[in-house]
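Note that one protein chain is taken out, while the other chains of the complex remain in position.
Showing chain A:
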């Protein structure tokens, strides 16, 4: 899309607000479900990993195992929720045809992204906080760097919501919408050290883990909680920022070319 003077001069904030509200509406409409689901799954993780396994794996780096898995659990949900919220959010209007209204409105690509990605990120952050609160029922929480924790939460939610947005634009069927989360994201998250420190792995698998981007996220997040990390925090944040930039680039490219949005 080309920009003229009046196109760049001022943002269409009412449109951003309308899209954001509309997207959040779905979350609140099913509030019971939206809140209950993460509470139940967190409880299950604590029962299985915290109680059953944790009773054998006493502590990792002096952190009791039950507490050790909290950052990983939150990251796990944050990633999957961000991707699924954002991809569904933009895919569904394409599928249903209601996207016509957004395409015909005086909205810039940036505003569309702000509305959709902002809402998806908000939802997944809310869920992350719910998981954090639920965890507090099982273990005494400890957060060494709360501001960093919030910062990493935000960065991750925004980055992966953007990634989800790209998937939602790329997908041309509900199968594809599930494909990337199922085949790529879930395995990477499970193998990303949610439930163990990667230096507990044998050297070979430790090396393999270092190409998994999720490792850096979880490591950084865990550092915000306990002050200890698998890899350097600078590398972690750098990798996440890099991924954010890649996603931003993809979104920009998509809007420039009208790819999958306009014929």
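FYI, a residue touches a chain if its C-beta (ideal position, glycine included) is under 8 Å from a C-beta of that chain, and two chains touch if they have at least 3 such contacts; residues count from 1.
What we mean here is this: contacts and distances are computed from a predicted model.
Q: Just go with whichever of "ABC-2 type transport system ATP-binding protein", "ABC transmembrane type-1 domain-containing protein", "CDGSH iron-sulfur domain-containing protein" or "Electron transfer flavoprotein subunit beta" UniProt uses as the name of the absent chain.
A: "ABC-2 type transport system ATP-binding protein"
Q: Which one touches the absent chain: A:31, A:96 or A:147?
A: A:96
Q: Among the options A:107, A:167 or A:251, which residue touches the chain absent from this view?
A: Looking across A:107, A:167 or A:251, the contact with the absent chain belongs to A:107.
Q: What residues on chain A make contact with the chain left out of this view?
A: Touching the chain left out of view, chain A contributes residues 1-2, 4-7, 12-15, 17-19, 21-22, 25-26, 29, 93, 96-98, 100-108, 258, 262-263.
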